[in-house]
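Shown here: the complex without one of its protein chains, the others still in place.
Labels A, B, C, D and E are assigned to the chains in the order they are written; within every chain, residues are numbered from 1.
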Amino acid sequence: DFMHAFENDVKPAFGASQEILDGFLARGILPWGNPVRDVLDDGALLIQQAASSDGPGLVSILLEGSPNAGKTALGAELAKMSGFPFVKICSPEDMVGYTESAKCMQIRKIFDDAYRSAQSCIIVDNVERLLDYGPIGPRYSNLTLQALLVLLKKNPPKGKRLLVVCTTSRREVLDQMEMLSAFTDVLHVSNLTKSEHFKVVLENSGVFSKSEMDKLLKKLAGYKISIGIKKVLGLLDMVKQMKQDKMIKFITKLEDEGFIVLNV
Amino acid sequence: DFMHAFENDVKPAFGASQEILDGFLARGILPWGNPVRDVLDDGALLIQQAASSDGPGLVSILLEGSPNAGKTALGAELAKMSGFPFVKICSPEDMVGYTESAKCMQIRKIFDDAYRSAQSCIIVDNVERLLDYGPIGPRYSNLTLQALLVLLKKNPPKGKRLLVVCTTSRREVLDQMEMLSAFTDVLHVSNLTKSEHFKVVLENSGVFSKSEMDKLLKKLAGYKISIGIKKVLGLLDMVKQMKQDKMIKFITKLEDEGFIVLNV
Amino acid sequence: DFMHAFENDVKPAFGASQEILDGFLARGILPWGNPVRDVLDDGALLIQQAASSDGPGLVSILLEGSPNAGKTALGAELAKMSGFPFVKICSPEDMVGYTESAKCMQIRKIFDDAYRSAQSCIIVDNVERLLDYGPIGPRYSNLTLQALLVLLKKNPPKGKRLLVVCTTSRREVLDQMEMLSAFTDVLHVSNLTKSEHFKVVLENSGVFSKSEMDKLLKKLAGYKISIGIKKVLGLLDMVKQMKQDKMIKFITKLEDEGFIVLNV
Amino acid sequence: DFMHAFENDVKPAFGASQEILDGFLARGILPWGNPVRDVLDDGALLIQQAASSDGPGLVSILLEGSPNAGKTALGAELAKMSGFPFVKICSPEDMVGYTESAKCMQIRKIFDDAYRSAQSCIIVDNVERLLDYGPIGPRYSNLTLQALLVLLKKNPPKGKRLLVVCTTSRREVLDQMEMLSAFTDVLHVSNLTKSEHFKVVLENSGVFSKSEMDKLLKKLAGYKISIGIKKVLGLLDMVKQMKQDKMIKFITKLEDEGFIVLNV
Amino acid sequence: DFMHAFENDVKPAFGASQEILDGFLARGILPWGNPVRDVLDDGALLIQQAASSDGPGLVSILLEGSPNAGKTALGAELAKMSGFPFVKICSPEDMVGYTESAKCMQIRKIFDDAYRSAQSCIIVDNVERLLDYGPIGPRYSNLTLQALLVLLKKNPPKGKRLLVVCTTSRREVLDQMEMLSAFTDVLHVSNLTKSEHFKVVLENSGVFSKSEMDKLLKKLAGYKISIGIKKVLGLLDMVKQMKQDKMIKFITKLEDEGFIVLNV
Partner (left out) sequence: DFMHAFENDVKPAFGASQEILDGFLARGILPWGNPVRDVLDDGALLIQQAASSDGPGLVSILLEGSPNAGKTALGAELAKMSGFPFVKICSPEDMVGYTESAKCMQIRKIFDDAYRSAQSCIIVDNVERLLDYGPIGPRYSNLTLQALLVLLKKNPPKGKRLLVVCTTSRREVLDQMEMLSAFTDVLHVSNLTKSEHFKVVLENSGVFSKSEMDKLLKKLAGYKISIGIKKVLGLLDMVKQMKQDKMIKFITKLEDEGFIVLNV
């Protein structure tokens, strides 16, 4: 019958989603400092709350931070930590060129599927892109905004549990859209800001020699630092392939693109 | 014939609506203070007016208050109190991704159905969402606004009674849209603002020991308080699961999220 | 043939329209003061002009006044007074959720039908709603505005007579839209503004005792009054059902909602 | 063949158009003063130019003046004076509720038809309405504006003659739209502004006695006057039906609606 | 096969286009002064460049000047001078009431056809109209703008030659749209500004006697002059038909419409 057909339509996308999660986490989560630990701790608490049988069974988390800060990877990590069997990725990458309403239908379908599983986790990646946010105007899809505002607060059916993890690099835009209050909690994904943070990443990479690292860390002492983990890994990828002057190139790039700025 | 077929199409959704009402009221209405009583008293009067055979047989109420204040639960309570047999929920949760006109058609259908019952109650939940209100722009569905403005003032057919209960957390937006004057009455759903309000809720929850509560209430004396009942219950759900430091966590959260602020 | 089929399509909606007119006038027209008489007198003159065989046979009247002032009832009264056999109601209540163009087609059809009758009267109720006027933006249906601007000035075919009665509670909006000059005459529907006005209505209602009324009227002497007849009747409906303190409740309501304000 | 079928499709609407022209001129053109003569003289010259075999064979005239000034009647008069056999009326009254593109197609068709006749005259009545001009916004149909801007300057095929007569009561709007320069000439249709103007009309109407007229004209001496001929005729129609006090009513109306204002 | 069918579809519209060109040039190009010679000289150079086998084979010219300056005629003259066998007119007159996309498709087709001919010339007349430029708003067709911006810079296939001649009376609008830089060169089409310019045209027309002309030219000495050749010819057409007072009428018109202004 109808309900049966409908249920059968629900094939929890373990395979596909698991693969994507693994992709997000291909380079793992390096514990480069306290900010990383804080996100994971707070996340663990919220996951526990989501899983508990008290309350309405809905927890929604926003991971916000600058581009390249590691938001998507941490979102994937939280999804893994939850152990919820039904995991679904809702990402703008899969909806390039979709009309507003096709996009909304897709989002709605993902949530509808989740409501039919006992414990579900939905990762909504890059919310500002999902909303088609264009800063000139500004423009955005109000249809999608309304859909998210409603779905982020809609309780799953009695007895079901739902964890929603969203990521964004435009916290202030979501704030203007009055989306922030729709989340159970908002967690900040921080950039690397201290030389100790660098130390952990550089040691782990094995790109530089001990003496090169010492020189770098000494130099960084006098600088204000702010760079996302994804950018650091990218720069290391690049210099790794040079025969010489790796460290010089690395520092030059950091300075040129403004990731490190001399303290005044 | 046509009228017959049409009538048959009307299956007062007792079942479904009743279930949703119960969902809204799953945690009941805790009488935590006078503001709660006021809403219920005024509501009772308006229900009486709606039911009376004098006048045009239409009463429309707006429950407005900040997010988490308990608007939806109180709206459901009023619907129950009316005892009207035909109850229908008109909620944005059921219309995610609908086009403007599909939404209007749905709303219109709900009212058309109601006009065919002797005594009907319609709950229109979260009006600003139903209007697709987006603060950047701002944007909203004028088609839906017009539909509501007309339907909120349209008398039911002779002899029929209609009670409409709307909820919103954006009173000022509805004011700008000149919707407020379309209601028979506007009732304010208040946040908890006094330590006595807290006392009732905490005692009822059984989460803290007597001494913990005393400590909390003493501490709150010096604070300005404003928090919705749904948020309080959520925080209690969370700390309930901790092994220790429940009270500390509870107070920290209240302070961090700005629900209590030290008096100057 | 075609013309015949077309003519047959025209079933002057005596029945339906008459019923609606009666609904508008269910509570009659209470002659509570001079402003009422003025509207009816001016209306009578304009009706005479419409009926006369001189001139182009078109008279269009705008009844404007604040919400609840009694505009729709007075419009219906004028239609009745005209004695024109073909009466048609053009009301936003019948077009909830219509697209702009469906609305225009409907309006156009009503006028086209009227042109085929020797003497027609069209009531266009609540023009600002028909125009989908939304104050944020502001927004309105330009298609409908254009249609009305043209139809309000379009002469009926030679020998036919047409009386158009419009109502609005947003005179200033229609003014901005340059609609006012399209009317033959604009009549103001006034609120009750004097205690004598109240006296007529209260005596007619029989809700209060003579002494209660005296007390009220004495009290009102020191107040600035402005309230629509529909609101007065509504409040009376409400207090009528109370066992005691009717007068106190009545006055409290008048004061709370700002209908009476102490003179300074 | 195609061209033949096409040509046959062209049934110069002598009948219909003639009837409409007669309607526009039902009350004739009263020569109430010099402004009337000026329009007719200038019009005669322009018609001559249109008919002459020199030049590109296109003359387009804009008749502009306040509402009720007599623009449409004078436009019809010019069309008659031209003696051109193919006359077509392009009026918003015939396109109520049309979409932008349907309107444009209709306009285009009228011009296309005209190009196929040796001598054509097109009356484009009430241009601002044809453009769907709505003052709030403002809004207008750019598609229609573009169509008119092109068609007003497009020469008819070699050897064909085309006279276009447009009317508007919103000269400044057409100016903003840069339409004015598209016309061969712009003629002003004036209101009545002197008591002598009134004298001609009143004498012609036979509504008042000689002594009444004298009284009126004497009184008007001290006033600033500005009223359209259509309005004057309308007021006369109205007072004509009164048994007494005709002149008083007439003057009261003139003063109340601001058509005559005391000189300071 | 496909390519064959496609090629057959291309019937270089020698006939039609030639006829239109002749229409544009029906009154010839009067060499009334240096500005005319300059445009023709510069045009000759650019045509040579377009025809040469060096370079990418694309030259695009914008003829800009006030209304009636003679832009279209000079554009047609350049097309003739080129001697290119494939000439196509892209004019708003042929696209009245077209949708944006129909217009773009038409434009695209004209260019696509041109790319298939060894030497083509495209006249794009009245660009601001093609762009549906409406000054209130302002409004324009961005789709058409983008199409023109791309097509004006798109090289024809290897070995093919393309000359594009555009005309506009709204240089500043095209400038704001950043279209000017898309042209190889922008040539100014000037108004008549000196009495000598007038002399050439008047002598050529034969409308006035020698003495009349002398009087006129003497009078003009003290005036600032600016009038398009098309307007001059139009005024001459008009006065030509008068029996007397030709010169007076001519001068009056020049003054009234502001084409000549007394020097201060």
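Everything that follows uses one rule, which is that a contact is a pair of C-beta atoms (placed from the backbone, for glycine too) under 8 Å apart; a residue touches a chain by one contact, two chains touch by 3 or more.
Since the model is a prediction, treat every value here as computed from it, not as a measurement.
Engineer: Quick one: jot down which shown chains the absent chain touches.
Structural biologist: Spelled out, the missing chain touches these shown chains: A, E.
Engineer: Among the options A:31, A:134 or A:157, which residue touches the chain absent from this view?
Structural biologist: Of the candidates A:31, A:134 or A:157, A:134 is in touch with the missing chain.
Engineer: I'm checking contacts with the chain that's been left out. Which of E:18, E:34 or E:48 qualifies?
Structural biologist: Considering all chains, including the one not shown, the answer is E:48.
Engineer: Can you work out which residue in E:36, E:177 or E:220 touches the chain that's missing from view?
Structural biologist: E:177
Engineer: What is the set of chain E residues that contact the non-displayed chain in the whole complex?
Structural biologist: Spelled out for chain E, the touching residues are 45, 48-49, 52, 54-55, 101, 104-105, 107-108, 111, 138, 140, 142-143, 145-147, 149-151, 154-155, 158, 176-178, 181, 184.
Engineer: On chain A, what residues meet the omitted chain?
Structural biologist: Counting over the whole complex, chain A touches the hidden chain at residues 23, 67, 92-93, 96-97, 99, 126, 129, 132, 134-137, 139, 233-234, 237-238, 240-241.
The definition used in the following text is that only the chains that are shown with their structure count from here on.
Engineer: Taking all residue numbers used at the chain B/chain C interface, answer same if over half belong to both copies and different if under half do.
Structural biologist: Counting which numbers both chains contribute, under half are shared, so the two copies meet through different residues.
Engineer: If you average the Cα atoms per chain, which one ends up farthest from chain E?
Structural biologist: B
Engineer: How many Å are there between the centre of chain B and the centre of chain D, using C-alpha atoms for each centre?
Structural biologist: 58
Engineer: Once you find the CA centre of chain A and the CA centre of chain D, what distance in Å lies between them?
Structural biologist: 67
Engineer: Could you grab the centroid distance between chain B and chain C? Build each centroid from C-alpha atoms only and quote it in angstrom.
Structural biologist: 34
Engineer: List, in ascending order, every residue of chain D touching at least 2 other chains.
Structural biologist: none
Engineer: So which chains end up touching which?
Structural biologist: Per the contact definition above, the touching pairs are A-B, B-C, C-D, D-E.
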